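My structure is below; once you've seen it, I'll send some questions.
Here the complex is missing a single protein chain, while all its other protein chains stay put.
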């Protein structure tokens, strides 16, 4: 059953790499720094079903969990984040099921990222199935923060000491300031008349 | 312009790998030994346009040359060759434009292979284009022969000495005999009641 | 413990790819068709220890089993097989522990391949370890035969019916004839004065 999700990640990665290479060629600009894909482990799927109050069955996993297949797209600037999201959403064989914009509205702990749930068709040997994929798109700085927060969260078994929690929030604000500063510099550069 | 053909190869390779991995998982059997992709060089495209009597323009290349993007699929047995061809041809977003069966009817020099021309949609940043791809499917033994024939043909600048030409044909017959023998052994094995 | 063997395969693959790319560049000739690597499964390691009469311990596996890490190198012609073997054997950081030439002396069932056991240093975070690797080098045709023989052997749980066994041997002879014919054609081509 997890194989179909793996195939969906292969297809979505191919699509994202095509967009990135086209932009690289046309504008000499790579909006995507790098991609990471992951399949939820059977244990995480079970935990999530239990947490949501569903019986632990394959049918329930397929029906109720939409982030079994996940791809993370790391961009340089938050403008790239929305640009990639729009280009993927418009593709004829992609169905956009849900958007959660944690950049416009960060989570209470400071987490920022744009989450899309999309569905794509996968052609198997004897039939075609529609498979959902969660796409998380964020900047380099947001990703750095999220990786550390993730490690801290698991280390403290979900109950992060409040001292560390508030420092994490401050770091998130520092990151937002940095992203803004870097973005503004990039804008100034592109508006300047090149000297060449 | 060649970029779109490169993208089409990425998409077709993803599709073929999905079929192969699904068969590996379901039947513990990899019909595809390996894949090779190639883009025709600008020189070969020009030569082919001249040979066909067309002016050398990008528009003519797009319109008249259908094997700019090529993928070669190497299988263990010729039954796998037709099986892969059928599975690709049935996919909802693939249009089968042409089939040339050089296994049923080998070329005069002894060449054997199944050629398909298919067309697939490629989603670019701002539009979708249909791109043709030539898929050559053949057995390990046919591929071995074809690689050597190709080197000989270029070495002698297309006019192969008749002595070498007739030896190539004999080798092609030896290969056909070998493929048959190996296939028959494989069939006998699958029909036997396993001892396990 | 298996990690060190995986690292040894990474190092040997890098070495083999370098040789292949250099030959491709200098002589426009790829002697290596493709590489496959594999790590022996814990079950196979245990079975082999038992078969050899050793207690099943990690220390015994390290001391008595030299093909835990294996790489298979597939070449076009048997001359390439010996050429690759010689180039690897001469490298300053590679120790050649053993050579078994099943091409000169095929196994009773018809199996042909050149086997080397080499040892290479792997630099870990805090020390350097010497790791043995088995390198199997053979032609495309020998590999085709060996894959089928392997499937048949496991299907019949090691006791292949004599009818099938003798057909396998005949196929091995057909393959030897084919390899010779293809090699002779390749030689004739290289000796001919090119027409270009």
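Quick notes on this one:
Think of it as A, B and C in the order they're written, each chain with its own count starting at 1.
Criterion: a residue touches a chain if its C-beta (ideal position, glycine included) is under 8 Å from a C-beta of that chain, and two chains touch if they have at least 3 such contacts.
For clarity, every value in this text was computed on a predicted model and none was experimentally measured.
With respect to the full assembly, the chain omitted from this view is in touch with A, C.
Only one residue from C:58, C:91 or C:190 touches the chain missing from this view: C:91. Across the interface with the omitted chain, chain A contributes residues 34, 76, 140-141, 144-145, 147-148, 151-152, 155-157, 159, 161, 164, 167-168, 170-171, 174-175, 177-178, 181-182, 184-186, 188-189, 192, 194-196. In the full complex, chain C contacts the hidden chain through residues 3, 6-7, 10-11, 14-15, 17-19, 21-23, 25-26, 87, 91-93, 121-126, 128.
One rule holds in what follows: only the chains that are shown with their structure count from here on.
Distance between chain B and chain C, defined via averaged C-alpha coordinates, is recorded as 27 Å.
Chain A and chain B, compared by their mean Cα positions, are separated by 37 Å.
Between the Cα centres of chain A and chain C there is a gap of 42 Å.
For chain A, no residue reaches two or more other chains under the stated contact definition.
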